[in-house]
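Right, subunit A next:
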Amino acid sequence: MFQVRIHGRGGQGVVTAAELLSMTAFTEGLHAQAFPSFGSERMGAPVAAFCRISNTPIRTREPIADPDGVIVQDPTLIHLFDLFGGLSKEGFVLVNSSRTPESLGLSAILEKLPTGHVRTIPATEIAREKIGRPIPNIAMLGGFAAMTGIITLKALAWAIHTKFPKALAEKNIEAAQAAFAAVQHAIAGEPIAARGEELMV
Partner candidate 1 sequence: MNKPFATTLDVGSSLANHTGSWRTERPVYVDRMPPCNQACPAGENTQDWLYHAEEGNYRTAWESIVRDNPFPAIMGRACYHPCETSCNRGSLDAAVNIHAVERFLGDRAIALGWNIASSEERSGKKVLVVGAGPSGLSAAYHLTLLGHEVTVVEAGAAPGGMMRFGIPAYRLPRTIIDAEIARIVALGVTIRLNEPVEDIPALLEREGFDAAFVAIGAHLAKRVDIPAPDAGKILDAIGVLRELETGESMPRIGRRVIVYGGGNTALDVARSVRRLGEEAIVVYRRTRDKMPAHEFEVSEALEEGVQFHWLRTVTHMTGESITVEKMTLGPDGFPRGTGEYETIEGDALILALGQNVDTHVLDSIPGVEHSADGVVKVGPNMMTGHKGIFAGGDMVPSERTLTVAIGHGKKAARNIDAYLRGIPYVPKVKPALASFERLNTWYYSDAGKTVQPVLEDVRRRSTFEEVVGGLDETNALFEARRCLSCGNCFECDNCFGVCPDNAVIKLPDSAAIERSDSAGSPHSAPFAIDYDYCKGCGVCAAECPCGAIEMVPEEI
Partner candidate 2 sequence: MNVEAKETMNVEAGQKIKFYQTGTLTVGNRLLDEDLRTVQASEERSNAITSGHRACQGCGEALGARYALDAAMRAANGKIIAVNATGCLEVFSTPYPETSWTLPWLHSLFGNAASVASGVAAALRRLGKADIRVVAQGGDGGTTDIGFACLSGMFERNDDVLYLCYDNQGYMNTGVQRSSATPPTARTATTPAVGTAPGNIFGTGKDVPRIAMAHGIPYVATASVADLHDLERKVTNAMQVRGARYIHILVPCPLGWGTVTNATIRVARLATESGLFPLFEAEHGEIVASSPIRRAVPVEDYLKIQSRFAHLFRPTRDDAHLAALQAIADKNIQRYNLLRNDHGNDARKEAA
Partner candidate 3 sequence: MKTPIQLTPPKGPVELTLPKARQIEGSRAIAEAVGLCRPQVICAYPITPQTHIVEELSAMVKTGELMDCEFINVESEFAALSVAIGASAAGARAYTATSSQGLLYMAEAVYNASGMQLPIVMTLGNRAIGAPINIWNDHSDAMALRDAGWVLLFAETNQEAIDLHLQAFRLAEELSTPVMVCVDGFILTHAYEEVELPTPEAVDRWLPKFQPRQVLDPAEPITMGALVGPESFSEVRYLAHRKQLRALERIPELSAEFNATFGRNSGGILRTYKTEGAETIVLAMGSINGTIEDAIDELRRNGHAIGAVILTTFRPFPYASVAAALKNASQAIVVEKSLTAGMGGPLAADVTLALANTSTPVYSVIAGLGGRPIPQASLESIFERARDRELPETTFLDLHWDAVNQAITKELSWTPHT
């Protein structure tokens, strides 16, 4: 069982991200379950969504208290809530920011988790570039795929195609690919290209 918690604000596609993650996992032949934090969400309000991924059918309905991955779509939430509560020792953290994890004050969590398990990507900027709107959720999923290997970019692309109309899906896939590439570059220890077409893989 791999459990993911996604934090963000209303309007950033948090719930959609969880749904897409579950659809991606399902496409991979896994069992998955996604659900929102059941709030009466309004634009800008803090929102969380959950996704479980498993080899076996998932029965439990409890909220995810001890995630294996935490996706933070809005770094301003970091110090407002305990976003990383219950995070497993081998867990992953991906934050949407053009800044480094250290500069975001994530040193404590950096120390707890294995190297490379805490990253940032400028998902909003990528989204603005590729989609034309500052909705970071798909880019974050692309980065999360690269970071964790739990889902493939190809399956994510298929899920995106299922969820969105063709034109929008293609733009989102571009964003996911860009974020995926950016993380891969980071993993490879290479500097991330600043902007543009070279992000394409």
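FYI, contacts are C-beta pairs under 8 Å (C-beta built on N, C-alpha and C of every residue); 3 or more make two chains touch, one makes a residue touch a chain; residues count from 1.
The set was built so that all candidates are chains of the complex that A comes from, given by their letters.
Bear in mind the structure is a predicted one, so any value in this text is a computation, not a measurement.
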Of 1, 2 or 3, which one touches subunit A within the complex? 3
The answer for subunit A against candidate 3 in the complex is residues 1-2, 18-19, 22-23, 25-36, 38, 40, 53, 55, 57-63, 65-66, 68, 88, 90, 150, 152, 154-155, 158
